[in-house]
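First the structure, which I've put down as structure tokens, then a few questions once you've had a look.
Every protein chain but one is kept in place in this view of the complex.
Here the chain labels run A, B and C in written order, and each chain numbers its own residues starting at 1.
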Amino acid sequence: MPWDEGLINSLVYDRPDPAEGRVLSYGAAINEALTIALEQNPGVFVFGQGVDDPSAMFGTTRGLQQKFGPERVFDTPLSEEGMMGVATGAAMNGQRPVFMHNRPDFVLLAFNQLVTHAAKFHFMDNGQTSVPLVVWAAIGRGWGSGAQHSQAIQGMLMGVPGLKIVMPSTPHDAKGLLLSAILDDNPVCVFEHRWLMRKDGVVPEGAYRVPIGKGIVRRPGKDVTIAGASHAIELGMQAAKLLADDGIDAEVVDLRTIKPLDEAIVLESLKKTGRLVAVDTAWSIGGVCAELGCIAAEKGFASLKAPVRRVALPDVPTPAGYTLEQFFYPDAAKIATAARELILH
Amino acid sequence: MPWDEGLINSLVYDRPDPAEGRVLSYGAAINEALTIALEQNPGVFVFGQGVDDPSAMFGTTRGLQQKFGPERVFDTPLSEEGMMGVATGAAMNGQRPVFMHNRPDFVLLAFNQLVTHAAKFHFMDNGQTSVPLVVWAAIGRGWGSGAQHSQAIQGMLMGVPGLKIVMPSTPHDAKGLLLSAILDDNPVCVFEHRWLMRKDGVVPEGAYRVPIGKGIVRRPGKDVTIAGASHAIELGMQAAKLLADDGIDAEVVDLRTIKPLDEAIVLESLKKTGRLVAVDTAWSIGGVCAELGCIAAEKGFASLKAPVRRVALPDVPTPAGYTLEQFFYPDAAKIATAARELILH
Amino acid sequence: MIRYQYEGEGVAGFAPLASNYPAAAQLAMFESMLRIRRIEEEIERRYYQDYMKTPIHLVIGQEAAAVGACAAMRTSDLMYSSHRTHGVYLAKGGDLRAMLCEMHCRVNGCAGSRGGSMHLIDKRVGMAGTSAIVGGAVPIATGAALAAQMQGRDDVVVVFLGDATTEEGVASESLNFAALKQLPVVFFCENNFYSVQSPLFTRQPVRDLCRWASAYGMPAERVDGMNVLAVHAASAAAIARARAGGGPAFIEAPLYRFRAHGGAGDDSKTGYRAEAERDAWAPYDPITMFGQHLTEVSVLDDAQVEAMEAKIGAEIADAFEFALSSPNPVEADLYKYVYA
Partner (left out) sequence: MIRYQYEGEGVAGFAPLASNYPAAAQLAMFESMLRIRRIEEEIERRYYQDYMKTPIHLVIGQEAAAVGACAAMRTSDLMYSSHRTHGVYLAKGGDLRAMLCEMHCRVNGCAGSRGGSMHLIDKRVGMAGTSAIVGGAVPIATGAALAAQMQGRDDVVVVFLGDATTEEGVASESLNFAALKQLPVVFFCENNFYSVQSPLFTRQPVRDLCRWASAYGMPAERVDGMNVLAVHAASAAAIARARAGGGPAFIEAPLYRFRAHGGAGDDSKTGYRAEAERDAWAPYDPITMFGQHLTEVSVLDDAQVEAMEAKIGAEIADAFEFALSSPNPVEADLYKYVYA
């Protein structure tokens, strides 16, 4: 839906260094990944509500139908559960569907097919079938998205065996992880964030893959580890700057993949810092932050010098109004505060 | 469905001490709670697939339709999402629906209504409406339940603001928590476990309520804390016995409620023991165990003498076959082993 | 090229029905439509200022559906709707100030700034609930009807849904249950032929929506969605039947959205639908047509219109001023009403 695009377009980010290479927006990088996948693999098709309309999913699907035809890039009825089943059935029979959703909230309508079918067939069929399916959705935030148009659901899904979940934080990863997801033989949820769509970054030309299941250190540091993914890393990097001003050297670990989660990179970082601030775009209870905190207590206990902290959403539905949103969402300052508390601990 | 009732009926439990009072089965205790609620509150109605059929949901709904009529106790179409919406709409307008599901797997079809509607209306409506709804389901296990008929979903839902989740482990609590759930003005998920249905226990006559959000220490101990709910507590108590034989004194904390979770009772216990084994009937990643482990690292860090451990389901879908089930499910021995490791740590 | 045509009788469609309506009633419906139109236009005009930090889904062109249906309802009858809330909220008698406060994210908004424009409610007048999830309100309205039936109230529930909403499985589930239990609910489908920018033909085979609904054994009728009297007549009949215990009904009202799916202005120029299509519908504007009819039969004259415009204009100005001068929420408000 177009109504928050004005807001998204108004967001300002640090400019990347063009010296490092070609600069593309996050949305354009996704468009490039889809184009490459459609070119290289005849089994790939892209569908979802409005993928062929003028707003073209923030531009991620712009021009694809013209280029690859309505058989491979097409609009769907408003039937999320049914279409998830259709995608699963097609994937089980030689296709590689990329099923795009405007928001993760709409994927909740299809949990029965995603969780109880797509994620389980390979196991139930004793390996005789696989489900190379990509479920793509862009997390909403702001401009009155409200309780029903802003839900981040990675925490709900990370406990589901058979699923993979990736959450890119840069244009480079948005392209490379999407290509990996499309070529993966398992159902992969790709959760993007609307606030990253207009973020520019250096993006290599042509096909390349960012491995699923491997995180990356975005900023090395020795005092405290800030770990998370997607837009939470954007905030984490800003927080690291704030902390640097107080002489606190934060390490920012971008998980890139939520499932399977790269425990090793988190534990390595904790060996150095001994302190963990887990950040996420979703609710803090029982999700990514809880998992990170538990891993620290389970496998990083010897490294821990201080309690772990979570900076994510409070146990409150998303409010629609602008002022309430400001209180509701985490920001760099909240992350920095949590990190300082750990240092003072 | 009747097919695993044979198995359920064959399970053997310690007999309760009748001297302490009237003994009832877990299933009969639920039947009594439903009867009391229907008698005391004209707004209460009980519906779900087969609630009026001869197998009567493990007997939990036996006789209710005869007693209260088909307007208040009735069967439904196979339309989980639609019926969840119907229940929500009725709850918003003066009724107190108890929507019963044979298995939590079927609740996944209704996540959109449960998570994005029932749980959020009170907040979205600025308190003008409330949704006094009970969603009841009995977790399946064994006799080929398999990947699609055995899912425990408390971990997926515990991060959803506006929901409450209770998981009784005894007939006494099954009755008292269900009565609390029905009288609560919020949507409450009551997740029972099929393997507890024939467990006997002392159940007081008449109406009483077990408070939502308060855990209970089932067995005091000083060496290690075993925390969880529902059937995991049954295993936890067995494990405590095994540990006692090795002179290890385990404290068993029955959370009773998963959301809101009684952090205080867990932290209190950790002050004594310094060691946590988190147990659950669901998958170990990103769910109840992860939350417990994170709370320990976040708020109980000072008490922790050893890493936390999780004993729950591996990151694998439930296999259907008997032999594979034995490898898949946690048991008392696995819990005891985890506890011993912590003592030796 | 024009995909979806107006197939009603135009102005001629009013005469056969008019005799059943006292002049006052007709004028009230005309004024109600005019009021909604002017409010929408003012929202649209101001939207660019970004003071209303909320999505908007304008009903310009769809006023006859909201007004015709709501005029057939009692205050105690309940209205549920989707994201496209403005029309039914106002037609059902929702408070304008509270609506604009909500759209300006003020604490005294009709939902305390938690709902936004997709979640306008006013329980005092039976504007009972909405969902921003397509299809979300349909089973909830059905449940509200079940509650009315259980409580022996003779209130009827009406739920507004769009053409695309009929593609959501939950709509079929709701019709089945409503017919099974003979619930007092009317499913009112505003068929504007589009879902955001997706035309009907990309989402459904060529089919008759009324046939789909009647397959569940409930009466289903298509009415001219640009003709407020036709909408009222069909709604009144369905509501009366439901109130008398005759069970649910389905109404399909073909009509046209003259603006973009969301936001201000029209977006036809982007090409998902032809501007020619929009222009072909323009002559059948529900307000212009009804005004023309009322003038022809001299129930309405320019002076009356001017008086209405003046009254409406003043109300709108006041309401915006009220909203803009209303307080924002404070942090403590965020934590309210998570649990009852």
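By definition in this document, contacts are C-beta pairs under 8 Å (C-beta built on N, C-alpha and C of every residue); 3 or more make two chains touch, one makes a residue touch a chain.
Every value quoted in this text rests on a predicted model; they were computed, and no experiment measured them.
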| item | value |
| --- | --- |
| Among the chains presented, those that the missing one touches | A, B, C |
| Residue among C:Asn176, C:Ser195, C:Ser235 or C:Ser268 touching the omitted chain | C:Asn176 |
| Sole contact to the chain not displayed, among A:Met92, A:Ala138 or A:Ile248 | A:Met92 |
| Touching the absent chain when the full complex is considered, from A:Leu24, A:Ala37, A:Met83 or A:Ala336 | A:Met83 |
| Of B:Pro16, B:Gly43 or B:Gly82, the residue in touch with the unshown chain | B:Gly82 |
| Touching residues on chain B - with respect to the absent chain | 1-4, 6, 49-50, 52-55, 74-82, 105-106, 109, 143-144, 146-149, 314-317, 319-324, 327-328 |
| Touch residues of chain A, complete complex, unshown partner | 45, 71-72, 76-77, 79, 81-95, 112-113, 116-117, 121-132, 161-162, 164, 185-186 |
| Hidden partner interface residues of chain C, rising order | 167-173, 176, 179-180, 203-208, 211-212, 214-218 |
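The rule is simple: only the chains that are shown with their structure count from here on.
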| item | value |
| --- | --- |
| From chain A, the most remote chain by mean C-alpha position | C |
| Nearest-to-centre chain - CA centroid comparison | A |
| Approximate Å spacing (C-alpha centroids) for the pair chain B, chain C | 42 |
| Where chain A and chain C are represented by their mean Cα positions, the distance between them in whole Å | 37 |
| Touching two or more other chains - residue numbers and ranges from chain C | 111, 114-115, 119, 131, 133, 136, 169, 338 |
| Interface hub residues of chain B, defined as touching at least two other chains | 81, 112, 116-117, 123-124, 161-162 |
